[in-house]
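With one protein chain removed, the remaining protein chains of the complex are shown where they sit.
Per-chain numbering from 1; labels A and B assigned in written order.
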Amino acid sequence: MIRPTSLRDLVLIRLGVAVNLVIGQIVAALLLPVYLDSVGTILVAALVGPRAAITVGLVSQVLNAVISGNFSWLPFALVQVVIALYAAAAARLGLFRRFATAVPAGIGMGLLAASCSAPISYFLFGGVTAGGVTVVTTVLRALGAPLGVAVASASFATDLLDKAIACALVSVVLRSLPGTLAARFPALAR
Amino acid sequence: MNGCDVRLEGVRYAYGAREALRGVSLRIGAGEQVALVGPNGAGKTTLTRLLVALRRPGAGRVTVGDWEVAHKRPDEMAQRVGYVFQHADHQLFARSIRDDVVFGPRRLGRSEALVPGVLEEMGLAAAAGLHPYDVPAPLRKLVALAGVLAMEPCVLVLDEPTAGLDRVQRDRVVSALQRRAEAGVTVLAVSHDLGFVAEVAARVVVMGDGRIVADRPARELLYDREALAALGLRPPPTVEISGALGLRGSPVRTTEVVAVMGGIRWKQMPE
Partner (left out) sequence: MIGYVDGTSPLHRAHPYTTLALSGALLFGAFALTRPLEVGLLVLTAVLFAATGRVLRSSAQTALLLSLPIWILLFVLHGLLGAEPRMAFGPVALSVPGIARALVLGGRVTAIVLGFLTALATVSPHRLVEAMTADGVPFGRTFLLASTLTVLPRMRERATQILEAQQCRGLRLGGSIVARLRALGPLALPLVLGALAEVDEQVLALDARGAAGSARRTALDPPPDSRAQHALRWALLALVAAAYAWKFWRMRG
């Protein structure tokens, strides 16, 4: 498993990071209630493998912090690692080949990601995290839900939607790859 | 083809503190072919973006036919104005060239009947089934142009359409535009390529520093060596040749030069 990272893998990792950080621009233009900031991680997991995908996730998290200044979100890097591993496994099982399997795979990924991010959000930040999730948390809390429940439901709702759409999008990307490009990713053939 | 004249009145636009357009007024008649030239940063691209509502002017009015552009979204403007981006090869996404060309007409709810003809025009008929990213970037640019032509716009706006193309590809763009001109389509092309400008434009608008600094017939400006030199440009080859030979009638297009030269009885020319 341990092999020196090839130049090509490095370029693909860079691409994955760039996709993670830039896709938000498109999501924002469409006013969608998600982030899709792990599309690059999932894509690299499917094209290259888990090791490269973990790197994409971690580098994205660090660069996000460097660019936005919000360094306190760094503990969420753990979630990125989990997503990378899950995505690589899902790709190996061929779940991204069809929409019908990619969406459930995304829901599973969302469950897993939320189970990791909700405790981080609850214990380290008292439920206050990135924008949209916190608003949902606050509304639930105002409606009388205990803080733990509010944080968990908000995280699960947003993560499920986010990861389901992200996996569906990656599935579309993989199926749209031109033949010459697809042939260059042996991981895809599996 | 009415409703396709383009008017800008006292238009200003600023990116933050930097003024890109400082009061531009321009009228392009329906069916007229105009080239927009000038140095980088003169405001050419900004001006064209205003025509499709991608930018909103800070002051002034923009109209396309009887449409007030200020009241339209870019996807609505697409019904009238076809815009070909400089890096148009970046916008393709479908799994075949044909599917990508069909996207625009389908979005506009128009017939797809033009698609095969447009593919033929761009020399893409044989490649229509290929994946757009399996062909080289210059061809992808032609795919994007085909996609806009298939939308049957009555105004065509092109940003550096010949950049990166080879001679044959460039000729295809030229003849496609000449055919649209004959059909009465209004054309506005931003270009540094004066050879291309000579072939497709009857009028040249020169921009500098957010203003229009000259607006002259192509036949006149392309022969004005000094004015071109001031822009860092040289006359196109057709003009150089006809100037050197002292041809009559200031021909600028290749076909015109050939026609004038064909009329000369070369054998009787003095040595």
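Just so it is clear, a contact is a pair of C-beta atoms (placed from the backbone, for glycine too) under 8 Å apart; a residue touches a chain by one contact, two chains touch by 3 or more.
Since the structure is predicted, the reported quantities are computational estimates derived from the model, not experimental observations.
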* Write down which of B:R107, B:R234 or B:R248 is the residue touching the left-out chain. => B:R107
* Asked: Looking at the whole complex, which of A:A88, A:A114, A:A152 or A:I165 touches the chain that is not displayed?
  -> A:I165
* Structure fact -> Had the left-out chain been drawn, it would touch subunit A at residues 4-8, 10-15, 17-19, 21-23, 25-27, 29-32, 39, 43, 55, 59, 62-63, 65-72, 74-75, 124-128, 131, 134, 137-138, 141-142, 147, 165, 169, 172-173, 176-178, 181, 184
* Touch list for subunit B against the chain that is not drawn -> 49, 52, 54, 73-75, 77-79, 81-83, 85, 87-93, 103-104, 107-108, 133, 144, 147-148, 151
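Just so it is clear, only the chains that are shown with their structure count from here on.
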* Asked: How many Å are there between the centre of subunit A and the centre of subunit B, using C-alpha atoms for each centre?
  -> 42
* Complex interface listing, subunit B residues touching subunit A -> 93, 95, 131-134
* Footprint of subunit B on subunit A - complex, ascending -> 176, 178-181
